[in-house]
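Shown here is a partial selection of chains from the complex, left in place.
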Amino acid sequence: MIAESAHIHPKARLGKDLNIGEYVVIHENVEIGDGCTIQDHCVLGVKGPRTFEPLVLGPGATIRSHSVLYEHSTIGPKLETGHHTVIRERSVVGENLRLGSYSDVEGDCTIGDFSRFHGYVHIGKGTMIGHFVWVFSFSDAANDPLPPSDLAAPVILGDGSVVCLGSILMPGCELGTGAFVVAGSRPAGKIPPGAVVAGSPGRILFHVSRLMDLDSGLSHPWMTHYRSVYPEHAQPRLDELLEEVMKTRHDYKVSRTRSK
Amino acid sequence: MIAESAHIHPKARLGKDLNIGEYVVIHENVEIGDGCTIQDHCVLGVKGPRTFEPLVLGPGATIRSHSVLYEHSTIGPKLETGHHTVIRERSVVGENLRLGSYSDVEGDCTIGDFSRFHGYVHIGKGTMIGHFVWVFSFSDAANDPLPPSDLAAPVILGDGSVVCLGSILMPGCELGTGAFVVAGSRPAGKIPPGAVVAGSPGRILFHVSRLMDLDSGLSHPWMTHYRSVYPEHAQPRLDELLEEVMKTRHDYKVSRTRSK
């Protein structure tokens, strides 16, 4: 169902079975896959600096109200956004990204499959984000090492890494596969795979498998117990990712022995 | 006055003397009390996961532009929101909540009367908030003790408690009546009534009545001097609340004596 009040450019290419809400604006250079829901007051296909290519939005997306997607980005199937989100130009996004309300992907970003960002997440220009990455609210992936400047040192988030509430990934920070950033931390530089990093400046504490919730007995890596939020075809990839993170457990024992 | 461009579902139940702005969308399952103002571009009655009941918005509300309220929440009289706010489903909100611009109440929350949140406040799912609570900008009430997981440890904010700028209430944190969280802190666990907590991890410093502004001579608890922002019928409740907070002053003297 397409609301009568929606303003859709005649050249926009629309898939089948769309739900398009009231006062939605779809500009010219947009391709929308089948079965997408675009809620009220969204704007798709905003022109940015040096944008030419279309916004290609994969099938099955749910874009919640007041969200803004620029042209010249390619987004895989089943994108899901909160309200008031922004995705800027020249981003390449995989399958089933979830982006919380008020989150902003600044452009020139690469994001893998099944990554999940909560609200108020700011992903700086050029950030490279792997698969199954979690970023919690009020976290920021920075990119300027000498602000303000023309220098760019984008952040890299490895597959399965987790950034907790209110953390700043400093310019050039590289989180290894399955690394875990404690709430309110400010990691910089290379964080090894599976490392837990905390504090400001961020210090490496121990392997992520040592993080446990005492009440439930559940522990990290999160792929051991938190998988039902992903579809069937993602499960084998989670197995591989878990194995990869658990392999790095050894590194921490060795370094502990050496350092004492 | 209802703007001609507003899109109102014929089954929505509207009170008298409404001001409804341009391009407002009111979906089907909504009840609006008398005398409400709904500014331009707001959306009321969004469907969420497992929502059936209506959004019941009490009389005298002012909802500022680009705000989004879900169905299946009950909101008392005189709600006042900033711009670009979100209130999700299954929330029960008392009288005269004020919610600053870009603030987000995530759903399944309980909020008492006369609470006041500034901008960019993120209230996680299931948070329980008392009466006369103040939360300042960029603060977050978290709820997942082992992120990401299915575990839930919602935060509780006691009556008259204050959370200053940029603080994270860690999952399961319980702020006692009149407790005070210093800017940029990360309290966890049980914070006793009337306690001032600061730092990360949050440490309890002393009783809130020892907080003073040297220039003006004003001091906490805030109910001693900051009451004109509440209506007449709230004043006796503020007296009681003040008395309750001041009673806890004694506890701190005792514990101080014992610990040295």
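Observations
Each chain gets a letter, A and B, in the order it is written, and its residues are counted from 1.
Here is the rule we go by: a residue touches a chain if its C-beta (ideal position, glycine included) is under 8 Å from a C-beta of that chain, and two chains touch if they have at least 3 such contacts.
These figures come from a predicted structure and were not determined experimentally.
Of the identical chains making up the complex, 2 are displayed, while the complete assembly in this file numbers 3 copies.
The criterion applied here is as follows: only the chains that are shown with their structure count from here on.
For this pair, subunit A with subunit B, the centres built from the Cα atoms lie 28 Å apart.
Residue ranges on subunit B touching subunit A, taken from their complex, read 7, 23, 25, 41, 43, 46, 66, 68, 84, 86, 102, 104, 120, 122, 138, 140, 142, 145-151, 166, 168, 170, 186, 200. Here subunit A touches subunit B in the complex through residues 3, 5, 21-23, 39-41, 64-66, 82-84, 101-102, 116, 119-120, 134, 136-138, 162, 164-166, 183-184, 211-213, 215-216, 218-220, 222, 225-226, 228-229, going by the rule given at the top.
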